[in-house]
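Dumping the structure here so I can ask a few things about it.
Missing here: one protein chain of the complex. Every other protein chain is in place.
Chain lettering (A, B and C) follows the sequence in which the chains are written, and residue indices restart at 1 in each chain.
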Amino acid sequence: MTLRVIASGGTFDKHYDEIAGKLSFGKGHLAEVIQRSRITVPVQLEELPFLDSLEMQDADRQRILASVSRAAEKSIIIIHGTDTMRETAEVLGNAKLDKTIILTGAMIPYEIANSDALFNFGYATAVAQLLPAGVYVAMNGKVFSWDKVEKNRTAGVFQER
Amino acid sequence: MTLRVIASGGTFDKHYDEIAGKLSFGKGHLAEVIQRSRITVPVQLEELPFLDSLEMQDADRQRILASVSRAAEKSIIIIHGTDTMRETAEVLGNAKLDKTIILTGAMIPYEIANSDALFNFGYATAVAQLLPAGVYVAMNGKVFSWDKVEKNRTAGVFQER
Amino acid sequence: MTLRVIASGGTFDKHYDEIAGKLSFGKGHLAEVIQRSRITVPVQLEELPFLDSLEMQDADRQRILASVSRAAEKSIIIIHGTDTMRETAEVLGNAKLDKTIILTGAMIPYEIANSDALFNFGYATAVAQLLPAGVYVAMNGKVFSWDKVEKNRTAGVFQER
Partner (left out) sequence: MTLRVIASGGTFDKHYDEIAGKLSFGKGHLAEVIQRSRITVPVQLEELPFLDSLEMQDADRQRILASVSRAAEKSIIIIHGTDTMRETAEVLGNAKLDKTIILTGAMIPYEIANSDALFNFGYATAVAQLLPAGVYVAMNGKVFSWDKVEKNRTAGVFQER
């Protein structure tokens, strides 16, 4: 069973730009993350334009939907910013595709100490393989249905709503 | 749903002893790993004596079985060395407990660059929550039934047998 | 010979705030950095208010000067933002104190992958011990007199001027 990983930016993939002195996006980290994970199932990596999820527009979510729709794989992980993960999940959920689609991300960028990125990617990989078709958010060691999740921004965690 | 994590040593938890100049065991890493993962489900951590899995004897596997048997939790992750993970899985599998028991570990210690430990722990966390009762090995982004797995020591990966 | 380390913020000490989703300041990193360095000479750590060096005002530079002036130690390292390191060095240089004062910092925060922070701290530690009284900037594996240095912001390196 092949797995598709779609990278769309978000905190997970933020990179510190030492000339500008701030976090932005550079070369993505997912190729390294996949190799480091030593996954022996085939993985197809697709990189969309990297965006902070607060800056995502409708057109960006439609681009993600288009990628998911034309994918040959039945198991799909989308790396996404946490702030509007729920909104993208809703667009995908309403499309009612016959695929297992997992949105995940990170509270701390992959390249920063104490990051949850690798844990979340591992968690999402299992969920993408084991759950039936549907759209899910996988964060904080929990899996949520796309229509029953919200980010608690004060606590910095995802919870049922 | 509470999760129990049983740490038994193995490569995952190896620590570099700078006085002896070699890898051995020190204070375990799982408490830090669990916190870093930002899991919001309750987690019960239990530390057994840390062993290199090549040094595990029957009595050590029986100690793991005893811990699993008396655990109140239905979802259990065992952090274990990779070399005899299959043997311990067999002891647990033959006990036919009504629990979802996942053995995982790492090819590179958690505290060494490029480690797969955090990915494997994330993967195992999802498997422990989603699969029915049984004993499984979760490594390399795959889940194996306890009686259908082997470590390919030349390639350094787990595969079906 | 005791060494004084004065932490004043800057990129070196930036911390990722996962609730705000950006780099700011938290608990400083210098205590950990000093311990990790296994320095056996006595080190006195002093933490001033942490500031981005672009936000430093005259009063902030005077506070640093006051700390340096009253210090009992003859060898002093100041952890400082790179953007106005030269300006603070000038304030200290004009004070003509009989101490060896080294300003250093980092292009990438200590807690982010590929950081130069630990290298710079090691380099500055040696310079503080070996050079005669004076004010110096130590960055990029080079030591500069306070009145002959500038940051090349396009290249992200310090150079003679």
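Here is the rule we use: contacts are C-beta pairs under 8 Å (C-beta built on N, C-alpha and C of every residue); 3 or more make two chains touch, one makes a residue touch a chain.
The model shown is predicted, which means the values in this text are computed figures rather than measured ones.
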*The complex has one chain that is not drawn here; which of the drawn chains does it touch?*
B, C
*asked:* Just to verify: which one of C:L30, C:V127 or C:V149 makes contact with the chain not shown?
replied: C:V127
*Which of C:I6, C:L51, C:A71 or C:M107 sits in contact with the chain that's absent?*
C:M107
*By the contact definition given up top, give the residues of chain C that touch the hidden chain.*
3, 33, 36-41, 107, 114-116, 118-127, 129-131, 138-143, 156-159
_Using the document's contact rule, name the residues of chain B that touch the chain not shown here._
11, 16, 18-19, 21-23, 83, 107-109, 111-114, 153-154, 156
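Keep in mind that, in the parts below, only the chains that are shown with their structure count from here on.
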*Going by the stated contact rule, which chains contact chain A and chain C alike?*
none
*Taking every chain's C-alpha mean, which one sits closest to the mean of all protein C-alpha atoms?*
A
*asked:* Validating interface symmetry: for the copies chain A and chain B, is the fraction of residue numbers used by both over half? Same or different.
replied: same
*Can you tell me the C-alpha superposition angle of chain B onto chain C, nearest 5°?*
180
*Using the average of all C-alpha atoms in each chain as its centre, how far is it in Å between chain A and chain C?*
38
*Just give me the whole-number Å value for how far the CA centre of chain A lies from that of chain B.*
26
*Multi-chain contact sites of chain A, meaning residues that touch two or more partners*: 107, 114, 156
